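Here the structure comes first, spelled out in structure tokens, and everything after it is commentary.
Every protein chain except one is present and positioned as in the full complex.
When the chains are written out, they are named A and B in that same order, and each has its own residue count from 1.
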Amino acid sequence: MPHQWGMVIDLDRCTGCEACVVACHAENNISTVGEDQAARGRAKHWIRVERYFEGEFPDVKTKFMPVLCQQCDAAPCEPVCPTFASYHTIEGLNGQVYNRCIGTRYCANACPYSVRFFNWYNPEWEKPLNLQLNPDVSLREVGVMEKCTFCVQRIKAGEIQAEAEKREVKDGEIQPACVQSCPTKAMVFGDLSDPDSEVSRLARGNRGIKLLGELGTLPKVTYLQKDSWHGSENA
Amino acid sequence: MQRRDFIKITAAGGAAAALEGCGNPDHHLIRFIPEEDLLPGIATWKPSICTLCPAGCGTLVRVMQGEAEVIRNGQLGILKMGLAKKIEGNPAHPINQGKLCPRGHGELQVTYHPDRIKAPLQRTGERGSGQFKEITWDEAIKQLVSQLSGVPGPSRGWWAIITSPLRGQRKTIVDEFAYALHGGHFEFEFFDSALPAVDLGQANYFISFGADFLGTWNSPVAQSISYGHMRKGRPGQRGKFVHFESRISQTAASADEWIPSRPGMDGVLALSLAHVILRDKLRPAGSAGGAAASIDGWTQGLPDFAPEKIEKQTGVPAATITRIAHESAANPPAVVLIGDSAAAHTNAVFSARAVSALNALLGSVGKPGGIAFSPALPMRGSQLLQPKSNLSHMEGPGSASFAMFRDMVTSTSKAPQVLLLHNANPVFGSAQGSQVRDLIAKSGFIASFSRFIDETSALADLILPDHSPLESWLDDALESGSAQTVVSLAPPAMAPLHNTRSMPDVLLDVAQQLGGDVAKRLPWKTYDEALKASFSELYKEKGTKNAKDADDFWSKAQEQGGWWSTDEKPSAPASAKATASPAKYAEPQFDGSANDFPFYFLPFASQMFYDGSLAHLPWMQEAPDPLSSVMWGTWVEINNRTAEKLGVKMGDTLAVASAHGTLQAPALVTPAIAPDVIAMPVGQGHTNYTRYASNRGANPISILAPMSVAGTDSLAWAATRVKISRVGEGRLVMFGASMEETPKDLKHR
Partner (left out) sequence: MAAKTPEQITDDLLRPLQGASGRYWSFLALFGGIIVAALCAFGWQVYAGIGVAGIRRPVFWGFYITNFVFWIGLSHAGTLISAILRLANATWRRPVTRCAEVITVFALSIGATFPIIHLGRPWLAFWLFPYPSERGIWPNIRSPLLWDFFAINTYLLGSVTFLLLPMIPDMALIRDRASGVRKKIYTAVALGWRGTPKQWHRLESAMQIMAVAVIPVAVSVHSIVSWDFAMAPVPAWHSTIFAPYFVCGAIFSGIAALIIAMALLRKFLHLEDYLLRIHFENLGKLLLVMSLLWFYFVFAERLTVWYGNNPSEMTVFWVTQTGSFSPLFWLMVVCNFVIPFPILAIKKLRTITGCVIASIGVVIGMWLERFLIIVPSLSHKYLPYSFGTYRPTWVEITITAGTFAGMAFLYMIFAKTVPIISIWELKAAPETQSNHAPALAPVTDSGAD
């Protein structure tokens, strides 16, 4: 049975530090766009930490929510792409084939999570910053859509390694860059088709919700809601 | 092995061809002979150490073969070499256990930065004009040697070296170098690196006074790991976190309760909590132990600090204090932290002692779930920061604070004849930085080991560029973040890209050339020789169990990323000296009258730039700040009700003025700050710091008043008051469009 990759993000652990954001940039050759382009909404943060405040001073609560491609099983971005650049893999990922993309940007409009990012210009790295590029990840050119892939290059590398060693992939062996980096261990990644994997176990927990689940996208990321303190003043 | 398996295994690293060569139009460049033998497409992982903040996390660097355009012997060409591709946390390292903060990832860009100084430079124009020419290392070292021979002396004055706070063998070498040549070693930092290790993972209740322990304070990754564990790592148990601060910092955002308190009131609040615990007998009598004597009025039950009495001055309701006190005592282990702005008021010493006493009362000192100090190492090379002492009283190698340097120069009106600079930018990071600039510029000869031109290194006459951290031998002896003893060690992850040299190697070379006492005290030719020697000593003390001999110990340590103890017990701090008089409440002082300057000014360490030293990295500039989501800019946090009253809208340009300067920056209107507080992140406002950070934003340090934390020479950077006025419309580049999940003006009715 093929793996079905999924993720759990525990909002009670997330502190909004954005280690995941920078780790993703480093791993996936995401170019920086500079101040002017960032002001025009062209920055590409495949994973972002949404921050919301609630209430008025002094009763203000803060909420952090890391949002990345949910690799939806009923992804609205897949039917609308005329060239099959956005398609569903057998391992449950929403694949983005850069070479097929002609840049209609329909997928980005259809995505309710706004997790798709477009290359408005050809990405540039001022030398020698180009030396930081990860050889395992393709560079994208102007006019091509990109987004989180659950670090598919790591998934593939892990699967190839396991096959070469004639064994199964171990739970927790493959970690996307964001999961690997998260200091509070708020992110867990693994095989949802294995009911004993940590990600499956946590996804079944009673704090689990799906972001915009009511839209029927069947996202593969389960968020564990922030908990509250159950103690009291009395010992 | 089957050919198919071989291909599978070798393909495991990824694509066969390195991408760097593609798209390179200069194929006519000569190719240098590779000095390393790496398989293309296969990654090796080398341990290293992150040097960007005092935490000292252990990292693993992914190194793969690539082609780099380099200059060798004045010739531009292409060199196939191992290139660092990614920095990740080292799972074996006790501090960060495989995790890494965003800044640690950004360190990769230090090595590959387009504006790195690629060779030694000698000033050609006026000092500070930025005009340099490249010279050879021989010439550069010759100049340095000649400048240092003969200082100090009656005709040649004194000399000094200013560095960031150093640890490990780098500190040893610089201390010894300075001491042997009768110079001063001064350490500069803006945010104090703190000391204690905090075992949050086992705590059930913890209170933070101002400490941004999940973002920038002390050892953020280690503390975050513990925080995660404290929240959801123990089935059925979830600790509570309360944060006192006048704004919601990144850490405060994760608190169960954020309690806005007036600036400078942290000690008062801590003692009020203690008062309730003592009054209601929530802890066994005598729990505080010796700490009781350290606070004036403790034995009487701290009557002045009853919650009702301090409600008005602190801004915290009495009922809240009482409840928090009860909760903390009812849910042990409970621990209290103080840091950042709470430790930067004029009364910070009082506040710190109050918190110490409260911790003692709660029984958290030296116990699991509480506060401990990392065990100290007995041997040379692991020195804790010396207490900030007067230079003239130093009896051995050591360092003093930068404030001391500043005092010495201003009081004697004698700038040093020779000034060396390493990894410190006091012109940017000091209050009244322009005075510091003038002061430094009076030095006779200035040499810097900086990798980049910044506000301070721009004043140099000679630049001897250091390797980037990934190109250097690194070591670290940690003082915090772990209950184990940790001595990190890492060989260079890659060969140097440019014509740079490791700073300690340069000092050792100069020492050998100078001869005499300094050559005797520093007998090694290279830094790794010195490291090996210190590890020999460490082996004798601690390592005989894990390795056959010193060489074996040395290799094992390099492979692992260092040595750490497995059976050490955390130590408790030395009990309070009996001679120190009991701490009495001191009202926090602020520069500027409340009438003329109605707002408290609160600079804070930014998650991406820390103290500004990382503003030159493009990833950090583009990463949205966690709370404001601002990119490539600076902002002034202002409460939304206050903003409404003043007619200020999001993004409007504000002029913020203290009695010592003015700056302009766009307003960030937010509910998450007290109405009479204005806050600004530290990090932008560089006037000269590579193409990415120069002339971008504003530097809050530039308007700070020169107030000191009473009893120390540290800058009380939270003690400035300001006034604000709206200048006009402005621009804030934010990644997030909304501050609220349901924007008020768009709520469905």
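Things to note:
Operating definition for what follows: a contact is a pair of C-beta atoms (placed from the backbone, for glycine too) under 8 Å apart; a residue touches a chain by one contact, two chains touch by 3 or more.
What you see is a predicted model; the values in this text were computed from it and never measured.
Checked against the full complex, the one of A:Ile47, A:Val60, A:Cys101 or A:Leu131 touching the unshown chain is A:Cys101. Touch with the chain that is not drawn comes from one residue among A:Trp5, A:Phe118 or A:Phe150, which is A:Phe118. Of the residues in chain B, those that touch the hidden partner chain are 629, 736-738, 740-743, 745-746, 748-749.
Mapped onto chain A, contacts with the missing chain fall at residues 37, 40-42, 48, 50-52, 67, 76, 79-84, 99-106, 108-110, 112-114, 116-122, 141-145, 212, 215, 217.
In the analysis below, only the chains that are shown with their structure count from here on.
Note for the complex: chain A touches chain B at residues 10, 12-19, 21-23, 25-27, 32-35, 38-39, 43, 45, 48-58, 60-64, 126-136, 139, 153, 157, 160-161, 163-164, 177, 180-186, 224, 227-235.
Those residues of chain B lying in contact with chain A across their complex are 5, 8-9, 11-15, 17-20, 41, 64, 66, 68-69, 83-89, 96, 98-106, 108-109, 112-114, 204-205, 214-215, 220-221, 224-225, 227-229, 231-233, 238-240, 248, 250-254, 256, 258-260, 323, 326-327, 329-331, 497, 607-608, 618-624, 626-627, 629, 631-633, 639-641, 670-675, 691, 696, 731, 733, 735-736, 738-741.
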